[in-house]
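Up next is chain A:
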Amino acid sequence: ASPPDTLVEGFAFDDIISVDPGEAFELSTAEITGNCYSMLVRLNPDKTSEVVNELAESWSVSDDKLTYTFKLKPGLKFASGNPITAEDVAFSMERAVKLDKSPAFLLTQFGLTGDNVTEKAKAVDPTTFTLTVDKPYAPSFVLNVLTATVAAVVDKKLVMSKAKPVTPTDKYKYDTDFGNDFLKTGYAGSGPYKVVAWKANEAVVLEANPNYFGEKPKLKRVIYRYMKESASQRLALEKGDIDVARNLEPGDMESVSKKEGLKVTSAPKGTVYFISLNQKNADLAKPEVREAFKYLVDYDAIGETLIKGVGTIHQTFLPTGQLGAIEDKPYKLDVAKAKELLAKAGFKDGLSVTFDVRNIQPVTGIAESFQQTAAQAGVKVEIIPGDGKQTLTKFRARKHDLYIGQWGSDYFDPNSNAETFTSNTDNSDDSKNKTLAWRNAWDVPELTKETQSALLEPDSAKRAAIYEDLQKKVLADSPFVIIYQQVEVAGYSDKVKNFKLGPSFDTNFVYTVSKD
Partner candidate 1 sequence: MTAVLDISHLHVFFDVYHALDDVTLSVGRSESFGLVGESGSGKSTLLRAVAGLAPVSSGDITCDGEAITGAHRSRAFFRKVQMVFQDPYGSLHPRQTVDRQLLEPLAVHGIGDAEPRIRRALDEVGLGPSFRFRYPHQMSGGQRQRVAIARALILEPKILLLDEPTSALDASVQAEVLNLLEQVRRDHGLTFVMVSHDLGVVTHLCERLAVMQHGRVVETLTAADLASSRVRDDYTRHLMTASRGFSR
Partner candidate 2 sequence: MTVTASTAGRRRARSTKILFDVGRFLVVLITTYLGLLAVTFFIGRVIPIDPVLAILGDRAPASAIARVRAEMGLDLPIWQQFLIYIRQILSGDFGTSVLTTNPVLTDIARVFPATLELATFGTLIGTIVGIPLGVLAAVKRDTLIDQAVRLIGLIGYSIPIFWLALLCLLLFYGKLDWVAFPGRIDIAYEYTFTPITQLFLLDAILQREWDVAWDVFRHIVLPGCLLGYVSLAYISRMTRSFMLTELGQEYVVAARAKGLSERRIIWAHVLRNAAVPLVTVIALSYAGLLEGSVLTETVFSWPGVGLYITNSLQSADMNAVLGGTLVIGSAFIALNLLSDLLYRTLDPRTRAR
Partner candidate 3 sequence: MSALLTVDNLKVQYPTRSGLIEAVRGVSFTLGRERLGIVGESGSGKSQTGRAIMGLTTPQAIVTADRLDFQGMDLLKASPRERRALRGKRIAMVLQDPKYSLNPVMTIGRQIVETLRTHESVSKAEARRRALAMLEAVQIRDPERVFGLYPHEVSGGMGQRAMIAMMLICDPEMLIADEPTSALDVTVQLEVLGILDRLVATRGMGLIFVSHDLRLVSSFCDRVLVMYAGKVVEELRASELSQARHPYTRGLLDCVPKIGESRHPLPVLDRKPEWAA
């Protein structure tokens, strides 16, 4: 049984590779960082089109839309007891950019580089921080990006005291690791909870931060216990060994919702699942084939069974809730139509393709279902199951035919998804750009331009219109068969009060939770 002062969550967090906010870019880490670090601004969980202040007391944009000035609230403290100053904010930015880890691009897309970051992101005085961007972006875009966990503020004094010297090379020009080694498993933040331990595939332990500047958390400890399977999470939940089950599958969700003493909650997330067709494969590059495949998914049956409760059928690339998102659902299972299209493309007798699928539900189930429906149209699909990293390696090398994947918004702005689905600046094999469009060798210079133009559109309504247009185009002609948008669910014991899932992964807050 779980202790009364502790919230125990069963959670499949096998994606965590580090809890350093400057390095981590995984969904599970986002939740940890969200609960343990503070940022200048945050997404408003109740109204996702807005950002609200956290460390910042106020902010303003210069007229040329290039310089953003943030004023910090007074008297803030890190968990270590050190005061939070603009210096720390600037350091956090500098650190992320210089470390150049996975999430660094969020900042570097504003023109920050290792060489200029100290100039462009700097503390003017202890409570004033300014950020200078390279183009007059829509302010909503910039602020939305700043809500991402990479912008979490770390304790400069503490971090640098733990930093390890490194020998500079051509690739890495600095003589310190900026405390990266320490922060991989350590903690230097100011959130309601602090990270006490992360043991890969075992547990993440959070403890209340006594120096937290906001309302103190109700529970002393939060333990995320690694549990891979839905069935065992449910079992443990029913037995009271955990308070929250985070990875319930449809069947288990249903049972939990009917069970006395247990409740379920859910929240749509900004993640869409899609099957993508590699355009390097000449067969799949035919427009008719691309279209035919969209008719070969049994959206309705999948929605009623495999993803019931954990996803809603969604066919456009922007998740519901983001600026400009549309809800068009023109496709449904239509084998005859698909056959006709295939015949038009010259595949009267069908064709064979391979399909790289992660060993994880519900993707495997959807893949199998697709395999069956595709077979009806003469498309022979060979499923190649693999572990996540294995299929991903292949996908990134553009060696797949079909791939089933998901894309979660990096920050709550339409650009995140638009960029990946519609922009491909360089379709060559050694391109630096790794968007989904590139990964499927979908060479679309016009769409790329259109996506970029949306970034600089300061008027929200006009910006939304551009995204709507992009979505329609992708829906009609892209090699992406978008199937559904994820709904995150959790089952929990009714002893747990105020448990809520947020609209994004870094807003799944636990500090409001209490227990009877």
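One rule holds in what follows: contacts are C-beta pairs under 8 Å (C-beta built on N, C-alpha and C of every residue); 3 or more make two chains touch, one makes a residue touch a chain; residues count from 1.
Here is how the candidates were picked: all candidates are chains of the complex that A comes from, given by their letters.
Computed from a prediction, not measured in an experiment: that's the story for all the values here.
Novice: Looking at 1, 2 or 3, only one should touch chain A in the complex. Which number is that?
Specialist: Only one candidate touches chain A in this complex, namely 2.
Novice: Given the complex with candidate 2, which residues does chain A contribute to the contact?
Specialist: The contact residues of chain A facing candidate 2 are 1-3, 6, 8, 14, 17-18, 24-26, 100-105, 108, 169, 171-172, 184-185, 196-197, 199-203, 205, 221, 223, 225-228, 232, 235-236, 238-239, 241, 387-390, 392-394, 396, 410, 432, 434.
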